[in-house]
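Missing here is one protein chain; the remaining ones are kept as they sit in the complex.
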Amino acid sequence: MNQEEIKEKLLSEFGTDIIQDSGDFRDQISVTVSKEKILDVCRYLKEDPELSFNFLSFVAAVDRLPKTPRFEVVYQVHSLKHNHRFRVKALLDETAEMSASIDSVVPMWPTADWHERETAEMFGITFNNHPDPRKLLLPDGWTVHPLRKDFSLYGTEEDTPDLPA
Amino acid sequence: MSEQVSPKENFSSELLELNLGPHHPSTHGVFRAIVELDGEMVVNVVPHLGYLHRGYEKTCENKHYHQVIPLAERCDYMGASSNSLVYCLTMEMLLDVEVPERAQVVRVMMAELSRIFSHLFWLGTHGHDVGAMTPLFYMLREREEIMNLFELTAGGRLMPNYLRIGGLIQDLEEGFVERLRSFTEHFDRRVDEYETLLTKNAIYMDRTKGIGMLPLEDAIAMGASGPMIRGSGLAWDIRKREPYSGYEQYDFDVPVETGCDVYARYLVRVAEMRQSNRILRQTLDRLPEGPIRAQKPGVIFPPQEDIYTKMESLIHHFMLVVEGLKPPVGEVYQCIESPRGELGCYIISDGGPRPYRLKWRAPAFVNLESLARMSKGYFFADLIAILSSVDIVLAEVDR
Partner (left out) sequence: MGIKGHLNDTVHVTNLEWFVNWARKSSMWPLGFGLACCALEMIAAFVSRYDLARFGMEVARPSPRHADLMIVSGTASKKMLPAILRIYEQMAEPRWVIAMGACACTGGIYKNYAVVQGIDRHLPVDVYVPGCPPRPEALLDGILQLHAKVMKEQSISNPRITNIKVASR
């Protein structure tokens, strides 16, 4: 199936209030879905026999400061059976009380475990029902989220010290 | 194990938590794992990563697009040219640039040499971990020959930094083609030598057959790619299924084994070395004359001779170096078959000279996720063999 057909199939299954937006660039289509329904969309992508996206390449996040919603979580999926790829995104925002959160897709694709852990520590996003929400790459004592746009590349002596205090 | 002790005896035991790494001769770099042991049997392995986290993705957001190439090469330092290949392919898709034929063939040469380079080092260190010290010294001899070839391209032994967006930085030096031809001629016999050391060796087979089983459904669920999944029975090679850089023109097989164990992955990698040699021979026959970089002023570097003779080329070069290239707004994902698996690069461009977001899909990172599943129930000594069969490069795992 080509990218247009996959998008049409998703639109016909879920409708435009869940499949909110789409982008098309260099023959690669990505759709933006509402974050509440991400597990349903992922289940459909994986289990529908014409799509059968059984391989998750990566889960990443993008900080779109100063646009709102601030974060965009990107899922790149691949079907080993039909040899097609697709990209699904979800927009999240954070408030003063709560960090941005989205459901974890580990029940669909167990490989998402480490991808989500890394995304969580780099951006400060919470993945609900994640089996093991610990830090992955950064030192344990750090509380900062380096890949955010408002975090300076060089870090600071207080937030990113050479040695733990 | 404690269940075998008679219940009359008041015998209590608990799990031993052993810290493996980050400084350890067999962890191939700074890898740390907490291993829970019941006697000698591994109950759980919890990897702790991040000891080589160098802030790669954040650094790339602060560099011009051309400046990312040396950073990318240092991500997977075993096969450095595959990294710059995936990055250049992603940028060429973003910019909609067509790479000339000669550059594509030379890129395939560099990619396959990198594959052999990486698999040789894997073979030596894997043999060393399992107890066979000889392959290490043999493969270092081969690697010196390949490093001579890399040196002839652009001067660097380990990180040649030879690929550029749009093609290559400069044409091949004199003597490269002859040297590569003599390498391809004797390399097959060298691989036969390595096979006589390990493939039918009773000790090696005892240590690796049936160890570290990763069934196919688990491999797909855990996102394993490359020799990990080909050793579990799936003939998935991105060079065949989603060809790039002219790979559809070459005739090669994709080695697949159904053993799902460490031995199967060893056989797959050794066979891949032979197939890479086969592709190298075909590239030598196919090498056409022509330009080595696409022509797109303002985006791709102009040819070196023009910079010294034509005013516009000098100005374009100057503006590219000082201000950087400005691609259209958009996002692309491109992946290649690196020696470890699906190596992917996802770039979001906002029209400026620096990537807005660069995500590196590192195969070693994802393959390492399966370590816990593969090691449960085996002995601690087998854990070392299983870890080396994953073929990790910590710089790629931690980025």
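Structure notes:
Going by the order they are written in, the chains are A and B; count residues from 1 in each one.
The criterion applied here is as follows: a residue touches a chain if its C-beta (ideal position, glycine included) is under 8 Å from a C-beta of that chain, and two chains touch if they have at least 3 such contacts.
These figures come from a predicted structure and were not determined experimentally.
Among the residues B:86, B:116, B:159 or B:299, only B:159 touches the chain that is left out of the figure.
If you put the hidden chain back, the residue from B:20, B:71 or B:234 that touches it is B:71. With the whole complex as reference, residues 137-139, 144, 146, 151-155, 159-165 of subunit A touch the missing chain. Think of the hidden chain as still there; on subunit B it touches residues 22-25, 29-30, 50-55, 58-59, 70-71, 74, 77-78, 121, 137, 140-141, 143-144, 147, 157-159, 394-395, 398.
The definition used in the following text is that only the chains that are shown with their structure count from here on.
The centroid of the Cα atoms in subunit A and the matching centroid in subunit B are 25 Å apart.
Those residues of subunit B lying in contact with subunit A across their complex are 49-50, 53, 55, 57-59, 61-62, 93-94, 96, 220-223, 234, 236, 241-242, 330-333, 335, 342, 344, 346, 348, 356-357, 359, 361, 365-366, 369, 398-399. Against subunit B, in their complex, subunit A makes its touches with residues 23, 25-26, 28, 30, 54-58, 60, 62-63, 74, 76, 80, 83, 85, 87, 109-111, 113-115, 122, 135-139, 146-147, 151, 153.
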